[in-house]
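The complex appears here minus one protein chain, its other protein chains still in place.
For subunit A:
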Amino acid sequence: MASEQISFCLNGQVVVLPPTTSAASSLLDWLRGPAGLRGTKEGCAEGDCGACTVALEEPDGARVPINACLTLLGQMHGRAIRTVEGLRDAAGGPHPVARILAEHDGTQCGFCTPGIVMSAWAAVTGDGDPHEALAGNLCRCTGYRPIVAAMAAMPREVATPAPVPASTAACFHAPGQAFHLPRGLHALLSLRAAHPDAWLLAGGTDLGLRVSEHRERPPEVICLLAVPELQALHIDAHGIRIGAAVPYHRLLAALRGLDDPIAAPFARLLARLGSAQIRGLGTLGGNLGTASPIGDMLPPLVALGAEVTIASLCATRRMAVEAFLTGYRTNALAPDEVVTEVIIPRAGPGDVVAMEKLSRRHDQDITAVGLSAWLRVVEGRIRAARVALGGVGPRVLRATAAEHVLMGAPWSLETVRAAARMLDRDIAPLDDLRGSGAWRRAAAAGLLERVWWRATRPDVEPMEAL
């Protein structure tokens, strides 16, 4: 396969990288190194602080903030990126977003500031919550309030999509390294069969860490971003079909426009997954591939009875997410297989759906205890119940004892409380940094009770929505 050159649009100008550039080096290293754009800062090299935030300029006009430290250069091929240096007003002065941030005392030491400017610039195309837009940017100086005030004062903007170079490149070679960019499912599956040990790179929020923080140099990478089948997002009466490489921010936008009992709780939970930057890159496929017991998305998928489609050159199969998750960070994928999509069944009009996440810190924190529930309530009785928990055992698990109590019982606070008491039999939480096992038991019960309150008192926001 011939080597091709990585090309993307940077601050409105198309750049073509030299042929031997490693496609698996981090975007941040490239920006601060060869590109000489050192306005973008490195604060942690692991996607926690947001000092390296840059924005993707998508063809649909969306501006998507991402962590440059977690992004590999090859992922940027054929896309458009803007950095803080590329933000100017028409006269070449500071862009209004930047100027307003300065005027509102939104900076102190200034090290996190370029990242905050980019998050704010990405946010001014919508009317979203500034808190949500800022969740991925740590600031140790200001206490954030002046930044939030500045964001409220920023005028809305209509984004003009940047010119992106057309390309059909399929592989970037660097010494000792191949970065594949298959253009279709068949090509992907062939590559997977040939390279079962290659990194399967979707968003890179996990794998990017290995480059950025641990400076690994993977010999073989298969990037999923150019496989159209994995980028499809389709919603109809039967279900929500989410391509395995669809970034969370697209899923979140789709959920926010959806009329379904799933939509609001799922969107609320998704809005607390990592940060806007993590959602700009991260994917459901990645969360499933990692199969962590505290993966934010796994309890909802299990509770909703979601399925995955798994493909190899030989066959395509479909299985329940619950069966797919086989243990601590293990799943049912064979070496030549790839998850291609996740199918979430639609809920019925009267269904009760809740998805809760407890963490020590509001955002940018992994789940301490996660609980998702789906209940079918018909004429005051619970006809079907699925409750799934994360953070309370080696893998995401179903609360079968609690479900047993719920099933067939009247839909009442007493029933929910009785089920919550049963959770003790379902879970075996450990003590760790995020909390004691005893607290996790109490918290799991509290979360199950919250399902009732969410359903019956939608007017009252529980505390995590500040």
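Rule of thumb we're sticking to: a contact is a pair of C-beta atoms (placed from the backbone, for glycine too) under 8 Å apart; a residue touches a chain by one contact, two chains touch by 3 or more; residues count from 1.
As a convention for this text, contacts and distances are computed from a predicted model.
Engineer: Of the options "Xanthine dehydrogenase YagR molybdenum-binding subunit", "Phosphoribosylformylglycinamidine synthase subunit PurQ", "Peptidoglycan-associated lipoprotein" or "Aspartyl/glutamyl-tRNA(Asn/Gln) amidotransferase subunit B", which is the UniProt protein name for the chain that has been left out of view?
Structural biologist: "Xanthine dehydrogenase YagR molybdenum-binding subunit"
Engineer: Can you work out which residue in A:I6, A:A23 or A:C49 touches the chain that's missing from view?
Structural biologist: Hidden-chain contact among the options goes to A:C49.
Engineer: Considering the complete complex, identify which of A:R215, A:H238 or A:R425 is in touch with the unshown chain.
Structural biologist: Of these options, the touching residue for the absent chain is A:R215.
Engineer: Across the whole complex, list the residues on subunit A that are touched by the chain not included here.
Structural biologist: 25, 29, 32, 36-46, 48-49, 51, 83-85, 87, 94, 98-99, 101-103, 105-114, 117, 131, 134-135, 137-148, 213, 215, 217, 358, 360-366, 368, 433, 435-436, 438-439, 442-443, 445-447, 449-450, 460-464, 466
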